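Of the protein chains in this complex, one is absent; all others appear in place.
The first chain written gets the first letter, and so on, giving A, B and C; residue counts start at 1 in each chain.
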């Protein structure tokens, strides 16, 4: 199926990831009777059939565009609605590496959660490996069951089970796991059940995924009690950066602009003075009055300011103040900069790793 | 004294920070009979007198240079030998801000430790404030006592005391603290002693500084028990970046270089062929032999390589391979980049903040 | 400087709300202040209490001061207290709630509109029967004891109970409304997540925070104002400056009473306010700006410092004035261009109105001359740049006015611009020693014993700080011969 090998052209029934915008990817099954509605317009599924994966297509009206992407576990993780229990790629990739999960690995995952890590593990262990994944939450189990079938993940077995109470054994299966991932509220209560299902002929590795430090503490105690060694705890700090351009605003231009403003003001003041002198010559008494009258004075100032405003449009404007400038506008100088997200995922979970030596 | 106000010229007896190199600042007392020995040469103290603070001076031989800096709490922290208990500026500045420590503040600090934070606090609370600092470790207490006198920190009172056992009260003093900083192994055992020395007429703030999460847990419990509110725990993540230049090595040059190598090789091969043809014409039998003789063949190849090596010096070398290029050498193109330290301080302590409301 | 222990009229204060939000309010006597859904209060009733006081909103805009620690906090602490016995409980719930919240946040206005629509429907339709209520309860019941049957309905449940609460609010506006609402929530959700005690407590805390009618009055210190701006205003306007970066800047720049600082402040005056607090009325701040008028809105509007105090401590000047010879400025500046100081006897001869006018002009004129002289003489005790201008060009212009061995502290939203500045310092031989770039970020933890972890999401950004020292380089270094030139280059490149 579509997750397993890349194909080049989209066919009816394929799972396609519609890339609508940054951070918005929508998985769809191509069904020529359907259409996809997005804020960028409507796209007929029929227009997707025969397209290359990776193609940009136009909406029915021709005004909006989306890209048609091939499913991968990583895009799947990004596209997941913010359901519970998503293990994101920075964590899942590191866990895979540290547990030395490779094609042929036999892996235990509990719980399945959103199934995001399941997809990634299924890819990495490949046809020669096997993944045993357990979920005790009925609804999540059903949802995952559907999804895995739908996505053609065949190298795994999903079990509806509370592994803390009922262990990992599966009738008619020798699990023989060499890598274990526990994403459970109380991993310490599942750890004692592992001895019956791990491969005792080789080094077995484990990772427990817990958000709170107190869980880590209990987990370490239990791992040690159960003879796991080389216990290590880490957390993954992850940041995402977007690239931007920042306008270079040099002092020379600042000073030129200030001079320009001065000049304009001086001209404005000259005008005012002339006007005043004219008035003074005509009505000296009124002028005196005006000085005692706060309100009138303000009015004069306002008039003056208005003059300046009128002239603003022709003034020296080196940085495009008040105009809408597009980042990177070639009329200005720019520096490349980067910016992290306005809201960052500052914590996912602590990862506690250990291994068990082969039997002597 | 020197820590308190900036002065412009160095005088006999002044405390001067000799900036020897990045990360190496040596505090010295100017004494014209002395000299300072560094890896950049020897500097007579007498040559420092009368210099402006901030001056670069040359060594006796004129080959090495140092800068003469004015003491500040921040430079003092940087210059401290890696003694125990240094609260570095990223932490101390944040604590000062969160505790709202300002000129006039009355502050408790326990323990004094290396005295690095003490310097910073003394500066911020200024002459109108007062700092009560406690150290239970005899040697550290003596050292700090000397240092504070030496540095002219007069707005503080250092006490040799185990505040957990014996509290904070000082005879003849109304402490009336409105900000408290506890850097103790067991802050929870000192917290109950605070009620007697805080200012009950205003909001009082506290920060407990503990490296381990379990200490944080106990501290939170005790703070809550003692009626402190708005408990918050944070840690300060700090990174330092140095600027570098990275050479721009474009593909065009790569290809031109490969072509150049090809060209030279072809010429080399041509030469070899000519040589072979000559030999073939003269000694066809020997040639056959040579082909069966691995060692001779290798020798030929070596000779050939030698030729190439000889020519290397004249070859097209767009990136200065094999040469010692200084970062920023104007013969090459560079991009500005930054790099963090090779070893980073990944943790100092957790900071737990809370406040106590004024009495009703 | 001033008494900041008690609540006084005509000052701006910060009102901390149960939602963990806050509001800036000016305490005009005899007025009534509205806190939106949390009710109103009469200003006169809170005057004279100490800052940090908690009040409860009663009927008719009356308030009652509350003893002890703030009520919002009590709840959070009660969760903390129970943390230890909850070993067996499920963690998942918590994460679900947090993620739902995140999602809701992202959906933003869209959902708010939907909620409003539903609320309108409910209010408009008179034939709203009890059948709807039954539906709600039934849905809530699905959150039964075993959360392995838990359906992802969180958002819906919240929406529905919100409607009910709105209805309750309409029913009675007694001083006990908040408390009643919360009790009602507890009763109604009695069966909800029996096993997930922690989630329950957390959920209730949120509800309680939302519907309780308590508030706290805080003094608007620079720190509080900074945080208010970060939480409530467009942070791009204060250059994305975080509290931790601000704190770091203030210490690195050695800000203290009596210091004379040259700064650029594009944080709406937040930097200047923080510095003023640390200077306690001694010393001065010269703010250079690209515009004729520096925008120090935050300071001027909310700090409660009287204008005369600010004018004494803070001098503003534009770059043209800063770089021009004094005479040029006096000849061209608006305030002085048409002003000539008169001998005393001539001043005495002026009419009353003309004299007043003269005195004012003279005051402006001498202020300007004072600022200009201050700038020209230089020897500032520190340079702090918080600007969007191209930093190397600014540095070149200002560094000469900084005293020897004083700190140079430069903030930027972007590390790249500070790296650029570093190279400019090296290439253009700007006399700044040891300039490095620092990033400092506070990471918050959920401080609930038994449930301690770093918070799941937090604000990005916060900026970068470059710190160096103004020095005087030896001129003769250049001319010591080949061997030394090498050394000299090494030294040049090391800062």
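One rule holds in what follows: a contact is a pair of C-beta atoms (placed from the backbone, for glycine too) under 8 Å apart; a residue touches a chain by one contact, two chains touch by 3 or more.
Because the structure is predicted, anything quoted here is derived from the model rather than measured.
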{"item": "For the chain not depicted, the shown chains it touches", "value": "A, B, C"}
{"item": "From A:149, A:243 or A:342, residue that would touch the chain that is not displayed", "value": "A:243"}
{"item": "Per the touch definition above, residue among B:146, B:173 or B:214 touching the missing chain", "value": "B:214"}
{"item": "Listed residues A:96, A:118 or A:262, member touching the removed chain", "value": "A:96"}
{"item": "Candidates A:52, A:165 or A:271 - the one touching the absent chain", "value": "A:52"}
{"item": "Contact partner of the left-out chain, one of A:19, A:148, A:168 or A:209", "value": "A:19"}
{"item": "Touch residues of chain C, complete complex, unshown partner", "value": "416, 419"}
{"item": "Touch list for chain A against the chain that is not drawn", "value": "5-6, 8, 19, 21-22, 52-58, 62-65, 67-70, 72-75, 89-90, 92-94, 96-98, 100, 102-104, 120, 123-124, 126-128, 201-203, 213, 216-217, 220-221, 224, 227, 229-243, 245, 326-328, 336-338, 350, 352, 355, 357-358, 360"}
{"item": "Residue ranges of chain B at the interface with the undisplayed chain", "value": "81-86, 136-139, 162, 185-186, 210-215, 218, 235, 239, 246, 248-252, 254-255, 257-259, 261-262, 265-266, 269, 273, 288, 291-292, 335-348, 350"}
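By definition in this document, only the chains that are shown with their structure count from here on.
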{"item": "Inter-centroid spacing, chain B versus chain A (mean Cα positions, whole Å)", "value": "33"}
{"item": "Per-residue multi-chain contacts in chain A, two or more chains", "value": "213-214"}
{"item": "Junction residues of chain C - those touching two or more other chains", "value": "415-416, 420, 443-444, 450, 452"}
